[in-house]
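One chain of protein is taken out of this complex; the other chains stay put.
Then we have chain A:
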Amino acid sequence: MDHNAALTTCSTSAIPRLARLATERIAELIENDALPEFDHKVIASCSNDIFEVLRQKKKLNHQTLQTMCSTSRFQINKIDLMGNKVELQDLELCSNQNLVSFRLGDIDYFPNTNKIQVADVLDTALNRTSRQQLRHLDLSGRHRITSNWPTYVARKLPRLESLAFANRSTANETLSQIGASLLNLRFLDISSTCVTDISCISSLRNLEVLIMYNLNILKGDVTETLSNLTKLRVLDISRKVNTDYLQETSQDAHLDLALGIYNRSVEAIESGTATPWAELRAIDMSGLSIVQFGTDRALAFVEKIIEAHPKLEQISLLATPLDSSLIEIPNRNLQVINTVSRRSIIFALSHYANLDRPAFITHALHSVYYQLQSGYDKFSQEELKECLRLVCISMQQGLNTLPVQIAGSACLYHLCKMKRIKRLSVKEVNNCIERSLDAAEQYRSMTQLQKNVWLTICNDYLLHLDEIDFYRTCKVALDTMLLNRDASVERMTIAIVSIVTPKMRPSEAKILTTETKYVYHLVKIMNDYLEAYTREHRVGHERDNENALYTLKFTLSALWNLTDECPATCKAFLDAGGVQIAFRILKAFDYHGNVQTKVLGILNNLAEVEELHLGQLCKNEYISVLISCLDGSFNEVDSKGRYREVERSYFAAGILANLLTNTDGWESENQRDEACEKLLELIEQYPTLPSAMVSYKSFIPFSRIVRESNSNGAIMWCLWGVHHVLQHREKNKAPTYEKGYIEMFMDSGLSPIVEDMSHGHSKHIHNLDIRVVHLAREIIDIVSCHSLSSSPVRLVRRV
């Protein structure tokens, strides 16, 4: 038998149902308070679904509740407030609907005492009809609640059948009240409470489901108590894995429960009778440390329990000595939940993913991780998709549990690793990214988690998809960069920032680039790695040198993109001392044209900003560096087919062009004339490149210089840049300007000016250089013909 055979579940389409799409759209409209008027009530099932979408998005507030609880529009019979910040006055809105199910969650209501006043809350949220018909009440949560609420429930909620108060600090007294008064209960969940004695529930003879996860029972005859619950169909006695020696006593007490069931089972088998739980269908024993029996005896132990309960359909043994054991019972259709096979692991994760069982979820995720790591090609398409879906659900549900996030993010890394990612739909990849970013935001200083996240997202294929939320990705990366100085995390986050910044929409990019804290930090990193590089650049430390250089390059790329046409960011860079550091890098990396090009790109962006008054850049020491960067062997091509020295020269020229136009800080007229002549001379030598080395969001910087500058060299630089992107416009799309470079040129106002220049005329420069005239003519020819083709795109801002 192949235990790793593909799941037999049907493959479902990735396209959501129309009902789901409409539900989500309506929820969005309600969230934005934009729901149109309509003339009919929405049926309960649809209303409940819309409400649930809002809850999951944590968008339940006064406004959305007011809309949803309007009786003229929606018919809600199930309200779940878990995870949302709801106040008492908002609960009044719930009383507009007639409910059969109510889940409270942790609301912010602590009048006088430090406890949620359950009776008050229920009085507020439930109208008379709701109280009369309510069947399901879930009071689970983390905050303290009053202890006498069962009396209220017994008096006011006569039809109640299902009750949960997991994770509350509820003790035996409250349970006693329940046992004395809520005799109709069929479902009871007292998991992770302070209950230590369950004797009083022996009177709840209608119970069919009893959930006692992580309960420390210390007193009473548990087995005898349970033997009175003859209608039990589901019993959960699972326990969080606990190695704390100090809780040995409670562990022993808990073992009695499983042992008691075993003993009753043996008695039944030997006597040929049934146990008290003849109707038992499912039992959860996960996490129980029956280790003292050893694996073989543990197996015999479990087999007796199974044998004694002929209707048993499911037994959970995750994180027990039988976690990896194959359990097969002849002639029984029994589902065993453990990690014996890939199939069973996936099933285990599906079983616990939506439950509040972080320890078991983590355990299952670890097993998934090992399967993903060791069986790269063994996952079928269905298994891979199911794995991803379950990992994402687990991470979403367990956002506040670090082990879940660490294990889940490790799984996501492997799901997106190498060629595997190409087997996923874009929507699935997006889900991976969103869950990863959620985790990164939740645990910013947890280095291992951050590494998992950014290793996942640092994926060429992933980062070049068009449907990613680039804004959020960039923002989370920037915030992580500020808070986590681990070298590898820093390297990855900076790389991601440099890649995704130009992909954001302009309005989104502006939000981020106006945050000066990011730029200040990046400038600091520039300086740190410059110093580290120069200090560590010695024999025997090549790897450190390489890492430092790598980080520096990405830092520069990020700053280059962040400062692009953003005066606020440019000013922040200047104020942070970035200019001085930039020129130090230009000198230190004299033989690294790539690094120099990035630095020059940043300085070029600064030089475009007139308000900065960068007169300081006209110092001889800076101008001489820039002029030296102008020069180069322009016909040399590197191994990737790029004309690196043209790129470097072009960006150095851009700085000078802007300085020639904007500033009066030149030390002498001769210095200025020399720079201008140098520009003309060297730009004329640029070869025609086979592909684009740069892309522009707009021609505004060019337009300003061409309109205002009295420097032939500056204008020459602009015209060459325009000519370059026009020449390769077919395969080098203008980012964020869908109409393309021809339209950009026409819309920029450059056209009539360049037209005049092509005829040797200019309104503001008397002696137009013939080289400028020639270039202007070429541009006009391109625009007129509008049909030149170009070579494949090679963007200089790619790293």
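In this text, contacts are C-beta pairs under 8 Å (C-beta built on N, C-alpha and C of every residue); 3 or more make two chains touch, one makes a residue touch a chain; residues count from 1.
Rule of thumb we're sticking to: contacts and distances are computed from a predicted model.
Novice: Leaving aside the chains on screen, match the unshown one to its UniProt name from "small monomeric GTPase", "Elongin-C", "Mediator of RNA polymerase II transcription subunit 8" or "WD40 repeat-like protein".
Specialist: The chain we cannot see is recorded in UniProt as "Elongin-C".
Novice: Would you write out the residues of chain A that touch the absent chain, in ascending order?
Specialist: Residues of chain A in contact with the hidden chain: 13-15, 17-19, 21-23, 25-26, 29, 34-36, 38, 40, 42-43, 45-46, 424-427, 467.
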